[in-house]
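Reading through the structure tokens given below for one structure.
All protein chains but one are shown at their positions in the complex.
Take a look at chain A:
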Amino acid sequence: MSEIESKVKAIIVDKLGVDEAEVKPEASFTNDLGADSLDTVELIMEFEKEFGISIPDDKAETIQTVGDAIKYIEENAK
């Protein structure tokens, strides 16, 4: 697991209160991991803080799954 992947998973486990085993690449934040709209916003903010990036709202909307998040951060993290 890459460093980004493990950090992303740790944030999701912490914020959504889910088991790490559930945090699979294809898992959807809202459909599989029980996130509501506010949880999703908070996750994006945590990613921004952790990786020192800014995720514009139109991009944030496309980050629906664990894999989406990891991919976006891998491509955009400094």
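Here is the rule we use: a residue touches a chain if its C-beta (ideal position, glycine included) is under 8 Å from a C-beta of that chain, and two chains touch if they have at least 3 such contacts; residues count from 1.
Definition applied: contacts and distances are computed from a predicted model.
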{"item": "\"3-oxoacyl-[acyl-carrier-protein] synthase 2\", \"Signal transduction histidine kinase, LytS\", \"CDGSH iron-sulfur domain-containing protein\" or \"ABC transporter permease\" - which is the UniProt name of the missing chain", "value": "\"3-oxoacyl-[acyl-carrier-protein] synthase 2\""}
{"item": "Touching the absent chain when the full complex is considered, from A:Met1, A:Ala21 or A:Leu38", "value": "A:Leu38"}
{"item": "Absent-chain interface as seen on chain A, which is shown", "value": "15-17, 34, 38, 41-42, 45, 48-49"}
